[in-house]
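Before anything else, here's the structure in question.
Here the complex is missing a single protein chain, while all its other protein chains stay put.
Labels run A, B, C, D, E and F following the written order; every chain starts at residue 1.
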Amino acid sequence: MENRPLDMLNAARDKRVVVELKNNKQFIGKLKAFDIHINIVLEDAEEREAGKITRKLGSVFIRGDTITIISPE
Amino acid sequence: MENRPLDMLNAARDKRVVVELKNNKQFIGKLKAFDIHINIVLEDAEEREAGKITRKLGSVFIRGDTITIISPE
Amino acid sequence: MENRPLDMLNAARDKRVVVELKNNKQFIGKLKAFDIHINIVLEDAEEREAGKITRKLGSVFIRGDTITIISPE
Amino acid sequence: MENRPLDMLNAARDKRVVVELKNNKQFIGKLKAFDIHINIVLEDAEEREAGKITRKLGSVFIRGDTITIISPE
Amino acid sequence: MENRPLDMLNAARDKRVVVELKNNKQFIGKLKAFDIHINIVLEDAEEREAGKITRKLGSVFIRGDTITIISPE
Amino acid sequence: MENRPLDMLNAARDKRVVVELKNNKQFIGKLKAFDIHINIVLEDAEEREAGKITRKLGSVFIRGDTITIISPE
Partner (left out) sequence: MENRPLDMLNAARDKRVVVELKNNKQFIGKLKAFDIHINIVLEDAEEREAGKITRKLGSVFIRGDTITIISPE
């Protein structure tokens, strides 16, 4: 039973998620950590722009205020 | 009797809503969760741009500060 | 006697108001609820762009930080 | 003796002021109310763009974070 | 001995300062008041754009979050 | 075991990281310090734009609210 938005992020922990930013970049990776500011850490991450992989990143910290949506892959 | 804006969101829980973002994207889905920052979780969601479905998403977390309006479908 | 800005919104409750957003859209409807963040709920709302009705919405939640002005119709 | 910026707004109460917004619109009207967020209520207001009156509004609530300057007319 | 940024504003009180905004406008006038949000009141102010005086204003309240720099003339 | 986003930054202390800004600049350097606002200090830093080194900086303070992502190199 999810009642608060952060419960959904909690359920996605260690699963692959898509994170989209205000600058239209996407980061896809395993959700390792998040906080109430929606700061996010992904592992085994890749960056995509316009559907194409543009970069592979081991782990990446994404600042919450730059994020628009997060969705399990 | 709705007196506070969040009461309207509460009444829309488990119903389908349209969420519009500052970048003009729309997300339509079942409202599962929200908080005082207006962070939103939708289920059975789809993304629309310029009236066309551009993507289907199981569930999606939408960061509150990127939202302009929310309306029951 | 209005001394605080929210008193004006309170006096407009259940009356029709025009709400303008930073993206230049207008929403016109009956003011049902507001809070200190200036989050707004309108009923029997319509969206206008460049003076033309572009959409009818039963009720709509408008996030405060996207609003520029609110004026009784 | 003005020592705090809000004292100037207080002295302008019930006088006509020009309020300019980040989107370059001007609203001119009688200052009826303000708060610490610089939310403003004007009465007998008119909107001007590029020096021309574009609209007459009975009263108008202007959200503080959209304002750049306020000046007695 | 200035140790905090607001000490510099305090030392400039009643002196002429240039205030620059994010929209590239400049306001020059006598600094009458400021607060911790860097809201500013100038007296005997003029507005300049691209080096030219575009307007004379008796007094002007400038909202802090629109300001980039303040410098004694 | 990383559970909070700042743990990832803590693990990257004294290692080389890439910091990307909202204006699309990259700063690469040794992570010396960070705080809860995600203000960052890098040492032996270089600035890159469009993949090219555009500047060498001994140390650099980067304001948190301008940052989009941080990733170990």
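Everything that follows uses one rule, which is that contacts are C-beta pairs under 8 Å (C-beta built on N, C-alpha and C of every residue); 3 or more make two chains touch, one makes a residue touch a chain.
All of these numbers come straight from a predicted model, not from anything done at the bench.
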item	value
Given E:I28, E:L42 or E:I67, the one touching the chain that is not displayed	E:I67
Missing-partner contacts on chain E, residue numbers	2-9, 22, 24, 38, 64-65, 67-72
Residues from chain F at the interface with the omitted partner, ascending	21, 23, 25, 27, 32-35, 39-41, 45, 57-63, 65-66
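By definition in this document, only the chains that are shown with their structure count from here on.
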item	value
Intercentroid distance (Cα basis), chain E paired with chain C, Å	33
Junction residues of chain A, two or more chains touched	65
Arrangement of touching chains [line / ring / star / complete / other]	line
Chain pairs that touch, as defined at the top of this document	A-B, A-F, B-C, C-D, D-E
